[in-house]
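Note that one protein chain of the assembly has been removed; the remaining protein chains are unaltered in position.
On to chain A.
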């Protein structure tokens, strides 16, 4: 299953074949942040859902990236150290942040679908 899931904090998640879940921020999020100049990636350790796992620094401000579910971070994107702009250029591709093993693998499927996320963005824009 490679379909994306989303959080209300504008992160995307993709379940990988090996049981890990890849996390990044959405196109909407990177556009709102502006030019990304630095990403502080998480440690390879367990985080609770909602914990600030990573920080994105744009030219304008620092923003937290929150752990979408309970789980253990097993890999971070080494390309972001030298090329943080990948977050802007390919938010859903090479701009991914980290991979983690969720404590409850079924929890991923309970997050927002693409449709639900698109509706959230639209509602935010109209608010």
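One rule holds for everything that comes next: a residue touches a chain if its C-beta (ideal position, glycine included) is under 8 Å from a C-beta of that chain, and two chains touch if they have at least 3 such contacts; residues count from 1.
Convention: contacts and distances are computed from a predicted model.
*Asks:* Missing chain's UniProt protein name, "aminomethyltransferase", "4Fe-4S ferredoxin-type domain-containing protein", "Conserved membrane protein" or "Leucine-responsive regulatory protein"?
*Replies:* "aminomethyltransferase"
*Asks:* For chain A, which residues reach the chain that was dropped from this view?
*Replies:* Residues in contact with the chain left out: 34-35, 37-38, 40, 55, 57-62, 81, 84.
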